[in-house]
Structure formats: C-alpha cells, structure tokens
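For reference, the structure discussed in these notes is given below.
Missing here is one protein chain; the remaining ones are kept as they sit in the complex.
Labels for the chains are A and B, by order of writing; each one numbers its residues from 1.
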C-alpha cells in the first residue's frame, strides 16, 4: 500500500516536474532532472530528517524508472497532443495528497508525535514542488497566496483526528487523501485563499 | 542553558520569519511556515551535518509550540500596533547571536576542530535566515553587502580564542554572544561593510 502510493506520487510529481521544465524551455535532460527533483525531493528530505537510510530511491530501482518513464511519456505526449492546460495543477494536487499521506504514515509508524507527523506529511507533500520552484528561481508555490501546504496540514490533521475518534485507519486514510486533493483543487478552481495579515 | 538559549533563538527567529512573511504578503499559514523555516532551519541543517538524530525539534515539543506562539503573537501584535520598523533587524541580530553560540557549543562538545566549530556555529546562526531568503526568492542577507555571517564567524572565533587564553567558558560565551549581536547591530546602524574586491 505504502509502496504503490509512493510510486503513484512519484509518477504524478514527475509529470508535474516535466511539464514545468518544458514550460520553462529546459532541454531534455533538464526535463528529466527537474522531474526527478520534483518527484523524489520531498521523500528525500523526509528520509534525511527521519534518518531513514538508505534513502527510499537508493535500493529500490522503481521510483527512478517510474520518473524516467513518466518524464519521457510526458515529453512524447506534448509533441503530438495539445498540452492540457489544467494538467499541471491537477497532477500537482494529486501528488500533494499522495505524498502528504504517505509521509504522514511513515512518521506515524516510527512513533513520532502528532505535530511531527503533520510536519513530515506536509514536508513530504510540498518538498518536491518547493525544490522544483527554488531551482527554477520562483517563489515556491507553497508560500504564494492560495491554499497549498495548508491543504496538506489540514488533511494530515484530519487523518490523526479521525483515528482518535475511532475511525478505522484505512477509512481515515482514504478520506484524508481525497480531502487534501479536493481542498487543493477547490482552492485552484474558486481561488480560495487564507486570510493575510499584511502590516499597514 | 543550551536548551533555553535554543528556545530563545527559536522565538526571535520565528518573529523575524513571521514579520518577513507578512511583509511579503503571505497568508496565515505561509506566515507560520516561514516562521518555522527561519526558526528551525539553521539548527536542522546543523543536526543533519553533525548526524544528530532525532533532529532537535522532533522529540521535544517546545520549539514548535514556541514558533506557533511567536508567529501568532506577531500576527496579532501587527494588527493593533504599528509595526516597529527596526524590529525585524533587531530580532534577526539577536537570533543570529543566540544560534551561532548555541551551535558552536554543540560542535565544541562533540569534539570537533576549531574551524568546524566556527562553521557549525555560523551555519546554525545564518541557516534559518538563509533558507527564509531562498524561499522568498531573495539573494540571502548573508551574501549581501554588510556584516552578517562575518559577525557570527568573528564571534565564535573570539569565543574559542578567549577560552584558549584562559578566560572561563561562561564569560567567553557571554562576551561573544553580546559581541555578535552588537557587531551586527552596529553594522546595520552605521552601514559598516567589509571590503569588496569587484574585478575591474
């Protein structure tokens, strides 16, 4: 379950990274590099912080194969079909939800406190996109105006809360996963924003 | 001693990060995220490099509570009172001094060489602000023109030097702590700069 979730997250984030790279006019290897950074950046930061070695993509060849495949398929797709305008945002929302929940479960299994579970889930979810944005010299999406990291935080908190009130883990997991993706997509669709407190 | 120092550094850096986030017009969770990155970024990099696990904020809940409290208090304060113009710079100078000395002592206690003690102290001091600036897509303050990292380097070097000539550790510590903050604030106040060597 963990494993397939991670691979699915890797795939959608690789697509997201590859689309962003092509959008910035990078060359073929730049596309693969940015797809990789986006896809394994969050999980790598999580593993470094939780001291889990070897890093998840070092022993298991699949994440890297999935990235290569997803990046090349994305490149090929874009050559023959018009780019789906919303594809980047949707792939990003799905990757966010998958990675946040997978990271949260990992931290939960290693016995960390609720606050650390929320942080690790959020970091796993937003880390790759954050590195993608830093490496293309943009202010990261997670710090911009709309709901992004907050969707992950709310989702993981919901996951922990549902379990505490007796909801079975698998149900809590599914609800939270869908919740994060839905919240993120709703924020994109209707331009939802958190309040801001700009000093006068 | 270590512990309270670290918490005090966490608090002032959280304020610094929260003010910077509000200054950039981020939303409420962006404020908390940037406050956290600024407050625990330097210590997290230090712990990763020194292979100290769990990372300091993973087992102890207090740093994260302090960040949440400091960020929310800062947001609240700014709503009702005019923002103190110099507050960001002063909080930053205090955080720099506190974190540099705390990081230096940690590296010293684990038996590292003087040069590594200086580097770890400096990294702990400047790491959070560096990440804060990277994540808001600015050239980090430490690389800009005035005295910043150099205040931390000079302070930690002074700390080691004073001990070598027989000054008691606690005195050396206090003198260096005040020295870093004073040097940084003096640099801000009078626009002190190091020489530059721009190629012709």
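Some notes on this structure:
The criterion applied here is as follows: a contact is a pair of C-beta atoms (placed from the backbone, for glycine too) under 8 Å apart; a residue touches a chain by one contact, two chains touch by 3 or more.
Because the structure is predicted, anything quoted here is derived from the model rather than measured.
When the missing chain is restored to the complex, the residue among A:23, A:86 or A:164 that touches it is A:23. Of the candidate positions B:115, B:171 or B:189, contact with the unshown chain belongs to B:115. From the options B:31, B:101 or B:149, the residue with contact to the chain not on display is B:149. Against the chain not shown here, chain A presents residues 19, 21-31, 33-34, 44, 48, 53-55, 57-58, 61, 64, 75, 78-79, 82-83, 134-137. Residues touching the missing chain, restricted to chain B, are 48-49, 51, 112-113, 115-116, 119, 130, 134, 137-140, 142-146, 149-150, 153, 193-200 (touch as defined at the top).
Everything that follows uses one rule, which is that only the chains that are shown with their structure count from here on.
Copies chain A and chain B of the same sequence differ by a rotation of 120 degrees once their CA atoms are superposed, given in steps of 5.
Between chain A and chain B, the centres computed from C-alpha atoms are 29 Å apart.
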